[in-house]
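A single protein chain has been omitted; all remaining protein chains appear in their positions.
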Amino acid sequence: MTPEELAEIAESERVAQSRFTQRVNVCVAAGCLSCQSQSVKDALDREANRRDIKDHCQIKGVGCMGLCAEGPLVSTSSGVLYRKVQAENGAAILDSLGGQPVSHLVCRTDTPFFQRQKKIVLENSGVIDPERIEDYIAGEGYSALIKTLTEMTPREVIDQVTKSGLRGRGGAGYPTGLKWSTVSKSVGTKKYVICNGDEGDPGAFMDRSVLESDPHRVLEGMLIAAYAVGASEGFAYVRAEYPLAVKRLRTAIRQAERVGLLGSDICGTRFSFRVDVRLGAGAFVCGEETALIASVEGKRGTPRPRPPYPAMEGLFGEPTLINNVETFASVAPIIRKGGEWYAQIGTEKSKGTKVFALAGRVQNTGLVEVPMGISLREMVFEIGGGVPEGRKFKAVQTGGPSGGCLPSDCLDMPVDYESLAQAGSIMGSGGMIVMDESSCMVDVAKYFMDFCMTESCGKCIPCRVGTYQMHRILTAIGNMSATQQDLKMLEELCDLLKHTSLCGLGQSAPNPVVSTLRSFAEEYRAHVEEHKCPAGVCNAQPGGETE
Amino acid sequence: MSKKRIATVWLDGCSGCHMSFLDMDERLLAIASAADLVYSPLVDAKEFPDNVDVTLVEGAVSSEEDLHRVQIVRQRTKTLVSLGDCAITANVPGMRNPFGTIPVYDRAYRENVSFDPGIPNQVVPALLPTSRPIHEFVPVDVFVPGCPPSADTIFYVLTELLEGRQPDLSPRTRFGA
Amino acid sequence: MSPVASVKTLKIDGRDLSGRQEETILDVARQNGIFIPRLCEMEGLSDVGACRMCLVEIKGQNKLLPACVTTVEEGMEVTTNSPRLEHYRRMILELLFTERNHVCSVCVSNGHCEMQMLGQRLGITHVHFPYRYPQEDVDASHDRFVIDHNRCILCTRCVRVCDEIEGAHTWDVMGRGINAKVITDLNEPWGSSETCTSCGKCVHVCPTGVLFEKGRSVAEMLKRRQFLPYLTLMRKENE
Partner (left out) sequence: MSSYVAKPSPPNQDKRWKLVDATIRRQGQQARGLIETLHTVQEAFGYLDQQALRYVAMSLRVPLSRAYGVATFYHFFTLKPAGQHTCVICMGTACYIKGAPQLLDAVQRDLGIAPGETTADKKVSLLTARCLGSCGLAPAVVYDQEVAGKVTRSDIREHVKKWAGHDA
């Protein structure tokens, strides 16, 4: 593959696409697929064949359009978005092309949910066919890779990433440029790049969506990183629970290999890079770098003490760069448009955009990408459309089991790494779960502690036994059988785990408890002293109807 | 100064701690000159009296009766001492805990009984689901581990407490000592 | 590299000491008679940093670091004991006591147990967290040895000695979290293990009474460990 060949592919794809005067895009990412969007697409295909309009009307499967709550989603070349489309609506939608939209299916896009977003990582999601490399290439795909390989030195690539201010999107927010620079300076017989797609936070589905909607973008990011740090082999570690993401990523790898964007002597340079997919197997702790490495090596995913850091001694003892899916997905646009462009977006210390998975008790559940620094209030009430059924907002949970619950007085806080940490939570990978008054915060804390207890690898004592003891106490509080001493013990354990656990999972396991103890102390008190659950969740008789 | 009032109580244990208590031998006389033993399996008092200064409790809390007794002891005692591993860790009585009460009853009253096997429903106090340390039910002031704690240790603890000092146990005894 | 450059000087508990750059804080402390508690670490085996007993404070660092895996650095100021460290160590050990069924009074290692001794040293006279009392197995299927999981603290010394010194890798850990457990082969009875050489190294590195020789009664199991530094030394000589 030479730059010229790539341009040729792009050009011929553009020509091919320009023949279509009409287009219907059907979301075939996991969210809409679970609402039978495949049958919608099949119906549209059949109908288009029957009408024999396929020469000028394209029915295209695309990635996530964001508003998962309203799926299956369909968009058309006339700029209309349809929601909750059923197979039987196919004909009506085809009829409407170029004419009046099918009014009862129209989904308004002039709402904050669509207008407030700024799409960089998700720029192709819902637009291109994730299973065709040509579609990706036609939209400037792999042009950033060509630019790095032909015009830039590794040092210049790292400089751009550093200038962009991009920070790790997996949770901790470590500066990406610094990480790349460290790996590039490390000495080894071989270097590796690992893409962490072990999205284990319950309530987060950004990585899944990116892999399902635009897998080549992740590969391109990995390739650019590999060139910058001098790596020749990469692994994409993806949860086995995401079969569609795995399938599309594997397809993308095969396609990239076929056109020579992966393999030896890429673009006629001496740069070679191979990527293999590794399946996660259901262990949250594998999101931790050293555990992830152990897992890629085929071992039990238990973390080891750092240093040595993976950047120095990682996979098979060699220098290894590990970034998360969204981080890699942010790289190509940064190279195309420059680090300074990216750095203009966001806040002083948190640059660029962040993808969030909005879920829970909020009207518009789905995937959104917003500039850093947007307020929580805008996220929940404008983009999210507020709490449904006229209920009262109670808290928003960010950062999954390592994060915290932010109460209403945090709503005007900007969403960036520092502010969230200061408020007792973390950015995390981007799960944002809204809770209303029907949630009991003790129960929520217990839920997360159950998670941490089950996901503890068992290597270090504070996490292995401490999470068990904390879960026991939270269960006792929920059963109204806890005492003040139990509460004291709970706080003691929070402190112990934070300071003595071996890895991040154990160190941050107390966060949901600490943050709810801080903001919702009254609820704990009611359980312990009055034996009452204000939300009516704990000790409630099971059997209440869902929804 | 009036004599201090001390007591000893025997819950679920083997009485080894009480044997160790008796092993103080002639030093018992020294204790007796400083305090009255107002209640103990070793003396003839039916009811646990009020205003006890120091009570040594041997054994784990294993039955409803144990629980009731330790609560009364707590109410009527200034300084409650958990004496020995059973009182502190449930020790040997606690070894039934992983199995639940039914196999315990079966072993004691069915499997090993040739005459009229059957689980008694009166006289024998009902077992709690698990046998547990005293401090999980009532606050404990001093912990004297050991199985049993040596006579020297018990003597030391009592002398210190009778003279109003807090004994420092860890250099002198340990779990299983 | 010149030999001089590889020597680091540091302070441990206010004492000026030196160590080679590949040595850990624990190594240097041990050479100088400074006690740092540990349960998983053992000289001659690889280090895992799992028990967290050897956490120490380092001046200028917010984080507590495990002495067994932290290598010495020039100018480092280490504190091996403080009220804070003692508090954490006590809590960790208490948690360990609650995890399984540690009944010292009936244990073969009573009086020779590292965990029991450490408890005493840290002044633990009772455990303020509730005990779990789980149901754990005893496997006496081996001709010469017994494993009693009730006393296991998952230090993984047996796993490491079997893999690193004996080379059999009969032992490993199964499951995770509170349900983790050491196993032989495919979680089969030890006595039927195809890979076990019955060398007994695991028995002797075990810090508590989990692994012991058949026929030993309460307090009778003394562990012999002189073989470990000897084997390590002989291997190095022959390299």
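The letters A, B and C name the chains in turn, as written, and every chain counts its residues from 1.
The rule is short, and it goes like this: contacts are C-beta pairs under 8 Å (C-beta built on N, C-alpha and C of every residue); 3 or more make two chains touch, one makes a residue touch a chain.
All figures in this text were calculated on a predicted structure; none of them were measured in a lab.
Visitor: Who does the absent chain touch among those shown?
Guide: A, C
Visitor: Which of these touches the unseen chain: A:Gly400, A:Gly424, A:Pro462 or A:Gly506?
Guide: A:Gly400
Visitor: Of A:Gly366, A:Gly386, A:Gly424 or A:Gly478, which sits in contact with the chain we cannot see?
Guide: Within the whole complex, the residue contacting the unshown chain is A:Gly366.
Visitor: Under the stated touch rule, tell me which residues of subunit C contact the chain that is not displayed.
Guide: So the residues of subunit C touching the unseen chain are 163, 169-176, 183-187, 194-195.
Visitor: If the hidden chain were put back, which residues of subunit A would touch it?
Guide: 30-31, 33-35, 68-69, 71, 199-205, 208-209, 240-242, 278-284, 295-302, 316, 357-361, 365-367, 397, 400, 431, 433, 435, 438-439, 444, 447-448, 451, 455, 457, 542-547
By our rule, only the chains that are shown with their structure count from here on.
Visitor: Sort the chain contact graph into one of these: line, ring, star, complete or other.
Guide: Topology of touching chains reads as a line.
Visitor: Measuring centre to centre with C-alpha atoms, which chain is farthest from subunit C?
Guide: Taking each chain's C-alpha mean as its centre, the farthest from subunit C is A.
Visitor: Where the CA atoms of subunit B average out and where those of subunit C average out, how many Å apart are those spots?
Guide: Centre separation, subunit B to subunit C: 34 Å.
Visitor: In whole angstrom, what separates the CA-based centres of subunit A and subunit B?
Guide: Centre separation, subunit A to subunit B: 58 Å.
Visitor: Centroid from C-alpha atoms only, then distance subunit A to subunit C, rounded to Å. What do you get?
Guide: The mean C-alpha positions of subunit A and subunit C differ by 39 Å.
Visitor: Among all residues of subunit A, which ones touch two or more of the remaining chains?
Guide: Counting only residues that touch two or more other chains, subunit A contributes none.
Visitor: Going by the touch rule set out above, which residues of subunit C reach two or more other chains?
Guide: In subunit C, the residues touching two or more other chains are 128, 130.
Visitor: Along subunit C, where are the residues that touch subunit A in the complex?
Guide: Those residues of subunit C that touch subunit A are 48-52, 55, 63-64, 66, 69-70, 88, 91-92, 95-96, 98-99, 128-130, 132, 153-154, 173, 175-180.
Visitor: Would you pull the subunit B residues touching subunit C in the complex into a rising list?
Guide: Result: residues 82, 85, 88-92, 94-95, 97-99, 130, 132-133, 135-136, 140, 143-145, 147, 169-170, 174-176 of subunit B touch subunit C.
Visitor: Quick one: which bits of subunit C touch subunit B in the complex? Just the residue numbers, please.
Guide: Residue positions touching the partner: 97, 101-107, 110-111, 116-117, 119-128, 130-131, 133-136.
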